[in-house]
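One protein chain omitted, others in place.
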Amino acid sequence: MADEFLLKVYVAAAVLMMVGMALLLVRLIAGPALYDRALAVNSFGTKVVLFLCLFSLMNGRQDGVDIAILYALMNFIATVAILKFFRYRGLTGPMTSLPGSSKFDRLREARRQKEAS
Amino acid sequence: MNSHLILRTVSKFLIPLIVVYGLYVHFHGDFGPGGGFQAGVIVAAAVVLYALIFGIDACKVAVPPSWIRIGMTVGVMLFAGTGVVTWLLGGAFFDYDVLKYDPDHPAGQHLGIICVELGVLFTVATVMVAIFYAFGSRTPDISDEDW
Amino acid sequence: MAADNTHSAPANPVDIPWDAVLEWGLALASTGLIVSGAIFVLAGALGVLRMPDFFTRMHAAGMTDTLGAEFILLGLMLQAGFSQMTLKLLLVAFFLFLTSPTATHAIANAALKSGLKPQLGPYKAPELSEIEGKTPSEGAH
Partner (left out) sequence: MVRYAIILALVMLLYWLTLSFYFEPLIVGFGIASVLFAVGLCYRMRILDSETVPYMHTMTTIGYFGWLFLEVVKANFAVVKAVLRPDMEISPTLLTVPTPQKTDIGKTMFANSITLTPGTVSMDIDDDGILVHALLAEMADPDDFVEMGQRAGFSVSEVSS
């Protein structure tokens, strides 16, 4: 009884979320600046995560939640990579330096300079 | 103070979590979605995140290219070596049952799959990092006006 | 169940089906959370579509990421009960709580550094009659 009712609720929420995703796709295509598109992709990813959670509870399986965790993490990395590429025109340069300078670090620094020369 | 402070702190926090998650995906290929290929990509993604934040030079110190070369080779050798071992033991190529025969329980299958998947994990993770190093080390040859 | 322990009452006139009440209560609570979360998500998407400039769109997207996500995940957690699924959903919620503001901050920072100027001061959406007179490109911005 309650299960059938909940199934309907899940389907309704999934449909609402799909409408939201369609709206975001419009922004993704129309967005005047690159950053609008990056924002739309990031927000789309969040919705995909929620959608996967809904879907896996609907099926009663855990696989979807695993993929959702992964998607949440990869979404972050993808956003950082896109932004870094378009800001520095490359993925290599450091955005920030590593803290600390222990003896171990100095040894490694010496080794790196030896390799470079 | 660097304006990338927030990115740095959050990324540092996330790197071990991503690595452990990748290896979880690897070792649970039996029970859920996962396996060597996906796990390799996830572990490589953690390294790529580190390289994005701290620069590729720091990343090459942490994960040296020599390790990458060794990892690629070891992975392929683990994969092919499992097949050769089964072959030498008298079975067909990748006939895992020869490794440890047990009529009730597919122990040989488990052992063989673990070895093969470990090889896939090594190869995929290291090749992904190698591709990132190779592409990332290129200087952009398109001028800014062409974008 | 609770009625079984009270030995003073010889016959229980109205046997309340506690299991069904609990089940329906949980179902209704999680329905409320999930539906309101989905509405927040939809409102966020609508905001991303109709806000005037990039920096204001960011707020709408952030709304989706926080309250919409947390409400939906809370509703799902109520349904999952005490199980591994709840722990995994908690992890999803935690990662979203951590990564989505960071990603929003990173996008905002990159846009600011690349020279995108935020549009400041009071703003009102143009009337429908005003839009019709203009060219589509002006209306979209």
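The letters A, B and C name the chains in turn, as written, and every chain counts its residues from 1.
Definition applied: contacts are C-beta pairs under 8 Å (C-beta built on N, C-alpha and C of every residue); 3 or more make two chains touch, one makes a residue touch a chain.
Since the model is a prediction, treat every value here as computed from it, not as a measurement.
Among B:15, B:80, B:98 or B:130, only B:15 touches the chain that is left out of the view. Interface residues of subunit B with the unshown chain, by the touch rule above, are 1, 3, 5-6, 8-10, 12-13, 15-17, 19-21, 23-24, 26-28, 31, 46-47, 50, 54, 58-59, 62-63. Touching residues on subunit C toward the chain that is not drawn are 40, 43-44, 46-47, 50-51, 53, 55-56, 58-60, 62-63, 66-67, 70, 84, 87-88, 91, 97-98, 101-102, 104-105, 108-109, 112-113, 118-125.
Please note the rule applied: only the chains that are shown with their structure count from here on.
A complete topology is adopted by the chain contact network, contact being made between every pair of chains.
With centres defined by CA atoms alone, the chain at the far end from subunit B is C.
Counting C-beta pairs in contact, the pair that comes out ahead of the other among B-C and A-B is A-B.
With centres taken as mean Cα positions, subunit C sits 35 Å from subunit B. Separating the centre of subunit A from that of subunit B, both taken as means of CA atoms, is a distance of 20 Å. Residue positions of subunit A with contacts to 2 or more other chains are 62, 66, 69, 73, 76, 80.
Shared contact sites, meaning residues of subunit B that touch two or more other chains, fall at 7, 10, 14.
Residues 62-63, 66-67, 69-70, 73-74, 76-77, 80-81, 84, 89-98, 108, 112 of subunit A are the ones touching subunit B in the complex. By the touch criterion given at the top, residues 1-2, 5-6, 9-10, 12-13, 16-17, 19-21, 23-24, 26-27, 30, 32-33, 35-36, 38-40, 42-43, 46-47, 49-50, 53-54, 57, 62, 65-66, 68-69, 72-73, 75-76, 79-80, 83, 86-87 of subunit A touch subunit C in their complex. Every residue of subunit B that touches subunit A in the complex is listed here, in rising order: 2, 4-5, 7-8, 10-11, 14, 17-18, 21, 25, 32-34, 42, 45, 48-49, 51-58, 61, 132, 135-140, 144.
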